[in-house]
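All protein chains but one are shown at their positions in the complex.
Up next is chain A:
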Amino acid sequence: MEIVGQLQKQFVDFSTSLYGEGFLDEQYLQLQKLQDESNPDFVCEVVSLFFDDSEKLLNNLATALQQQVVDFKQVDAHVHQFKGSSSSIGAQRVKNMCVAFRNFCEEKNLDGCLRCLQQLNHEYFLVKNKLETLFRLERQIVEAGGTVPVIVA
């Protein structure tokens, strides 16, 4: 039980830091609420969907921005989608990055877009890391026989 308690504390601390540093927002909490007995792996499912989708989108974006003639409309569509999925899971910082990205798209500012893409990449991997850590902790708690504490932002 000692381990469970420790893990739980670690989990809570980690989660709180995620919210505090703005990696995640309320939407993630909402997402967690949607998960119940009938749908035990909902969050995990959605988040992995998000990872797949995001990586695909980031690739697409990279390709689109490397074109001789950049189709900003296309780029914007990708970013829009990215923004949608990130806001759906509550990856706040990614979402904000997307907002800035779209502004550059609107201005057809290639430099800005490239810079944003870089940052977006960075943010995405950051949040991916964090979420994976979170899941790992959750799994560990569950494996250790404890229950995952409910985080209230």
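Just so we're on the same page, contacts are C-beta pairs under 8 Å (C-beta built on N, C-alpha and C of every residue); 3 or more make two chains touch, one makes a residue touch a chain; residues count from 1.
One rule holds for everything that comes next: contacts and distances are computed from a predicted model.
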Among "histidine kinase", "COMM domain-containing protein 6", "Serine/threonine-protein phosphatase with EF-hands" or "Phosphatidylinositol-glycan biosynthesis class F protein", the UniProt name of the subunit that does not appear here: "histidine kinase"
Listed residues A:Ile3, A:Leu49 or A:Val142, member touching the removed chain: A:Leu49
Which residue of A:Leu7, A:Leu61 or A:Met97 touches the chain not shown here: A:Met97
Touching residues on chain A - with respect to the absent chain: 21-23, 27, 30-31, 33-36, 38-39, 42, 45-46, 49-50, 52-53, 77, 80-81, 83-85, 87-90, 92-93, 96-97, 99-100, 103
